[in-house]
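Just one protein chain is left out here, and the rest sit where they should.
== subunit A ==
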């Protein structure tokens, strides 16, 4: 009988080929995390600390923000980075605590589906939003709608 023995210190055979998704998920959590610290702290500061905080938030306030491309991009980044970060975190928890393959598949599917639906919905809302909707009560819309 003959056996083939690898030369000492030869690299071991690659068992899996292709993209290492778990690694990229790990990197994504850290990269998006750093950006989200800035985006969400900024979001909380502007909405809850400036002016009269939570009491000032109504249609006119948010319309005023979303009429500005700066906040459109800010909110889009926040939406995509946070929802994918959160869904991937939930995937980790499902992997840790759900052992039945069927339940696991179901929960992974629910996470993926809800993420896609909310990303599409949120993005459409940001870019199809009209801050001065026709026929709206003038007392409810932003002050800059008067001139239109």
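Heads up, the rule we're going with is that contacts are C-beta pairs under 8 Å (C-beta built on N, C-alpha and C of every residue); 3 or more make two chains touch, one makes a residue touch a chain; residues count from 1.
Convention: contacts and distances are computed from a predicted model.
Entry comment: the absent subunit's protein name, as recorded by UniProt, is "Succinate dehydrogenase subunit C", drawn from "Succinate dehydrogenase subunit C", "AzlD domain-containing protein", "Metal ABC transporter permease" or "Vanillate O-demethylase ferredoxin subunit". For the chain left out of this panel, the touching residue among A:62, A:77 or A:98 is A:62.
Set against the missing chain, the residues A:77, A:90 or A:107 yield one that touches it, A:90.
Hidden from this view is one chain, which touches subunit A at 30, 33-34, 36-37, 40-41, 44, 48-49, 52-55, 57-60, 62-63, 66, 79, 82-83, 86-87, 89-90, 93, 114, 118, 121-122, 124-125, 128-129, 133, 136-137, 140-141.
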